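The complex appears here minus one protein chain, its other protein chains still in place.
Residue numbering begins at 1 within each chain, and the chains themselves are lettered A, B, C, D and E in the order written.
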Amino acid sequence: MSDYILNSMWVLIASVLVFLMHAGFSMVEVGFTQSKNAVNIIMKNFVTVAIGVTIYFAIGFAFMYGKDAGGIIGTNLFFLVNKPESMGGVMFESYFFFQAIFAATCVTIVSGAVAERTKFNAYVIFCVLAVIVIYPVIGHWIWGGGFLQKFGFTDFAGGTAVHAVGGFCALVGAKLVGPRKGKYRNNKATAIPGHNIPLAALGVLILWFGWFGFNPGSTLDITSPSTLHAAITTLLSGSIATIAALVFSKIKYGKPDAGLTLNGALAGLVGITAGASMVDYTGALIIGTICGVMMVLSVEFIDQKLKIDDPVGAISVHGLCGALGTIFVGLFSVTEGLFYGGGISLLGKQIVGVAICAAVAMTISFVIFYTIKKTIGLRIDKEMEDDGIDKIEHGISAYISL
Amino acid sequence: MSDYILNSMWVLIASVLVFLMHAGFSMVEVGFTQSKNAVNIIMKNFVTVAIGVTIYFAIGFAFMYGKDAGGIIGTNLFFLVNKPESMGGVMFESYFFFQAIFAATCVTIVSGAVAERTKFNAYVIFCVLAVIVIYPVIGHWIWGGGFLQKFGFTDFAGGTAVHAVGGFCALVGAKLVGPRKGKYRNNKATAIPGHNIPLAALGVLILWFGWFGFNPGSTLDITSPSTLHAAITTLLSGSIATIAALVFSKIKYGKPDAGLTLNGALAGLVGITAGASMVDYTGALIIGTICGVMMVLSVEFIDQKLKIDDPVGAISVHGLCGALGTIFVGLFSVTEGLFYGGGISLLGKQIVGVAICAAVAMTISFVIFYTIKKTIGLRIDKEMEDDGIDKIEHGISAYISL
Amino acid sequence: MSDYILNSMWVLIASVLVFLMHAGFSMVEVGFTQSKNAVNIIMKNFVTVAIGVTIYFAIGFAFMYGKDAGGIIGTNLFFLVNKPESMGGVMFESYFFFQAIFAATCVTIVSGAVAERTKFNAYVIFCVLAVIVIYPVIGHWIWGGGFLQKFGFTDFAGGTAVHAVGGFCALVGAKLVGPRKGKYRNNKATAIPGHNIPLAALGVLILWFGWFGFNPGSTLDITSPSTLHAAITTLLSGSIATIAALVFSKIKYGKPDAGLTLNGALAGLVGITAGASMVDYTGALIIGTICGVMMVLSVEFIDQKLKIDDPVGAISVHGLCGALGTIFVGLFSVTEGLFYGGGISLLGKQIVGVAICAAVAMTISFVIFYTIKKTIGLRIDKEMEDDGIDKIEHGISAYISL
Amino acid sequence: MSKMTKIDIITRPEKFEALKQALNEIGVTGMTVYQVLGCGIQKGKTEFYRGAPLEINLLPKIKLETVVCEVPVSEVIRVAKEVLYTGEIGDGKIFVYDVENVIKIRTGEEGVRAL
Amino acid sequence: MSKMTKIDIITRPEKFEALKQALNEIGVTGMTVYQVLGCGIQKGKTEFYRGAPLEINLLPKIKLETVVCEVPVSEVIRVAKEVLYTGEIGDGKIFVYDVENVIKIRTGEEGVRAL
Partner (left out) sequence: MSKMTKIDIITRPEKFEALKQALNEIGVTGMTVYQVLGCGIQKGKTEFYRGAPLEINLLPKIKLETVVCEVPVSEVIRVAKEVLYTGEIGDGKIFVYDVENVIKIRTGEEGVRAL
């Protein structure tokens, strides 16, 4: 028996942990939105997973990990036809399984930001396209042998490839679909609080659990110490960011804000994702702290200055912290980071890489969302928004007690 | 260190994943029923696990995997006395642990179908008997060296042994206990919607997570590529079935039905269970699609034609899709399936096997339920049904806010 | 590849399973308390994890597993500086990760018992101090090479080190903070029922799931048969205790009590923790049964005789059953237990060890809680207790529907 | 303006559907429903929760409120009694109140025409 | 038919148990309870939720509604005031309305006898 088997097994297990993150995302999004749209959120999360997996199997994986063409896109392995026996040092099936479960995550992030006002079919169309052209293509550049990878850009577990890209698509989507009715009164942001904080909290803890598959699993190598190292940095960053967000929200708003504290944990987890195996414990603690605080500032900035309505804070948590965390690798990488004597070379590459990915993600998602808006329309009608999508679009309420 | 250790470890981990399915079943059943009976559902699920494990340890395992007598039943290993060191290529303890966590699943399926109107003690009696005479005996035939196994009937992870058997018992139980009050008005089915769709959705995702222990774990061999293959077919079938049920319900009823979409995921997972390691990706996608659609038709048929009241759709999801999936092995098995040039031999065996198991499961469960009905009674009284089992039988409401 | 890698991997996976227990604790505590304090409970659980991990990383681990000084305390490895490559036969990182996730558990137990009336900052201070001076110090004595370990006291997975210690701190905390308003009317206990039994049930099942990391993981050795043995005893004890509590509550109060049944499962799991690898199946069943029954008696005794208000039953479940289970090792250990011909030597040591830990835990936590009470105060003010901590302290309700 | 009357019917939640249908049949179309907790002759009992006594003396009920004018009050009462009667404790009660005025926001109509 | 009166008592949820007991003692047995949100002098405050202002100006209250006839209204009010008084803002209010009729579905009795 070889490391090969052991690593394949590890990746399988890590994938299964990651799978539960879909439950986490669902609960976070349900909890942070209004009860009248809970069924719709659930449905969106289910289609996201289902479509994500199916299309990634058919096309996405090929684009991402197929034979590289010009550093831009993969070109074979559609429907896994002619699949090799192994990939990345593990059984091909392990590799694919891990990636397929990841694939939908990027889109799920968007679903939270555009929640409560986006047409179901519009979202489904975006979901399909994103799993074909956004995630796998950028993923190819970063992980699949594309130009960013060759350039030296580094993203361990998807701080940019998954989170920042998802977050930037979310920004575009939320901007284009517009704020929920009543979110801005007299041009001032008002709170539309989530309807079920305990479910949201459960979701965050489930996500955290899954993150231990996401980050440590990304080494694809359980025999390497960096797998366990990544587990610990993930734990530390998530913890300190929780504290940072709690304390900072208390200072800023006078009360320990529950929503921001829960988001704080996620901010720390997203922030460490790009460099979990590359930064040391101190680095993890600093990254977590900064992400926890920056996320709070960003939530307010996006909500009140940019006037973009993001019910779950996805843009700040995934977009900002994903990007920050990726750039921080250039500062905190123990081998090449600026603060560890590695000079500014990696830092520069990280900034360039993040900028390219952000720009591309925003452009493609803008094209998609804008086209949808001008054709079938992005936004549910006024009546549906008032009465709740659940009743009108799905014909059922999430909670029925009479 | 040997494959033996590694496989034992894998089976342990898979078992733990399967264990969480009990949380999944609980949440699905709670979410799809009325709030006034939520505590009762919870209690049923807890006793099912507890009794299932305990009795399976004492008797069930012996009947199932003890020394075969006449192809019908196992005859030693009661209370695991004189247990061997290994079984199925893994440590005996691993093997037993995996099986014991499975054991209660079959009964749990029944609890959903008879929910909201069945006496608690009647259910407990059924549960005890089912874990002694239904699940282990049929299990022995299929997996324990019994006559069906010798005959060549194939059921990889329990499409029939667990799901179809559970579903057919559910059919008998639901028929004998009768529909919930108000379910049929003027002889027409009316909907009694579940009270908490988000919890049901969480349950489905948790079940899906556990399924990655259930199916891939059933190889008992992590070194074999079929373990990972089973993981991928499980993922694909669940995904496509979700889409199938969603689209089909939209076509049929005009709206994407949340309950049916959630059930769709389960239908796909059940459908692939019997053949997860034996069918290829295309097979998995076809099986998932068919199961997703058939489940929708079956739910309507059972509800409106058979007039059997199944609050959670267990009969269609587990009974129908379990049976279908097992038969499909005869069509889609890459080695022996009809569509892959294997002729009709396996198909025939699968049909015969499913038929025998269904017949036996229905007969035994009929005898049990009928005897209970005629003695202590199956059905709660009218008042309890009106006011909710929680308040009367358990003296408490699930949700208290005053 | 060596056992070393395999065991490190196993410990990593077990740790991740244990991590989800924080979700379990949160849901149990939320479910068993009133809705008006649900956000506060959530926040407490998040800070407990976050602070627990961070401080344990900085100080706690050093105190617990650093170089022993006089059998009392560890003295190096602060911030993991100069960490060795391996510990306990696994990679150091694995070892630390497992321990760090454990660390907060002990405090979480307290948070349930003092719920609904304790100041948030008072709790945070207790949490910080407990993770510095209570858990790691006693942990050092038992597991880190301290005097109890040398003495021969045995605690496999933390029946005393985690649960009994947590439970006894909870006793002191709940006593000092006093009962919730309205709990004792005319000096008689009245019920203040939990507001969400399904969430509590989910929490219990998630905890049970995590326990399969907690107990089997504690061998740190997947190649040893005792790992799997521990899994099975955990399963059996939890199951039989569920049944025991259900039946006993039915006998005692006329109805199968949902709260006690859920607590019953936990009682069995706590009870087996100290000896999971050392007792045989029969032992596990007996221990589970006794713990299930004793927990019910203890809940009533503490509630009605001691008049200590413990909303979730933490004192009985963790304190009593943790202590009992540890002592039972002296009776049921197959190698040294009294009932297995091992004489009373181990039993004596177990009793002495539990007594010392209980006394120390109660003393230190008394000093901490008493000092807090006399300085910043332990108890929220009357108005906050009436209106709910959520609205006043956190400025938000857990469930919002208008 | 002819007399308008508010009728509150408090009864078991499970009877609601039937009651609504019956009222529709006699021409009552507008109604507002409350989920309430009630106690009357039908008392709760003392239960135990974790061994501590718990008085459940409020049972979930629904209150159906309808303001009528053209449909005679007596007719509403007759129908409600018919549908809701079981003879068991907990059948519920009907309360009748005077209404001063009704305004329909959409049309601005007042009084009877607003119903 | 002697005059029947509906008394609505709006107060803090946590006072409910005590109020119910006190009313039982003076002979009020039937009551219906609503969970409502209220604001009066006791205003909410502006809180922050994720940094955005959130006006919580409705506080959860309960409304206990009881229709009495034989028990004098003044007696009910006296008892309610006694039990509910704390002197703090938020003690609540009592509203008194006239009732035209009451029907007990189970027995068909009307008016006082229905109470």
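The working rule: contacts are C-beta pairs under 8 Å (C-beta built on N, C-alpha and C of every residue); 3 or more make two chains touch, one makes a residue touch a chain.
Note that the coordinates shown come from a computational prediction; the quantities given were computed from them, not determined experimentally.
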Task: Omitted-chain contact residue, chosen from B:T190, B:T282, B:S345 or B:T375 - done: B:T190
Task: Touching residues (missing chain, whole complex) on subunit D - done: 6, 20, 29-34, 67, 97-106, 108, 114
Task: Contact footprint on subunit A, counting only the chain that is left out - done: 36, 181-182, 383, 386-387, 391, 395-397, 402
Open item on the list: Which parts of subunit B face the unshown chain closely enough to count as touching?
Closed with: 188-191, 193, 249, 252-255, 257, 259-260, 263, 296, 299-300, 303-304, 313
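Assume only the chains that are shown with their structure count from here on.
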Task: Between the pairs C-E and A-E, the one where more C-beta pairs touch - done: A-E
Open item on the list: I want to confirm something about subunit B and subunit C. Since they are copies of the same sequence, is their interface symmetric in residue numbering (over half shared, so same) or not (under half, so different)?
Closed with: different
Task: Centroid distance [mean C-alpha coordinates] between subunit D and subunit A, Å - done: 50
TODO: Please set out, as single numbers or ranges, the residues of subunit C touching at least two other chains.
DONE: 1, 6, 13, 193, 196, 202, 253, 255, 257, 259, 395-396
Open item on the list: Could you pull out the residues of subunit D that touch at least 2 other chains?
Closed with: 37, 47-49, 54, 58, 88
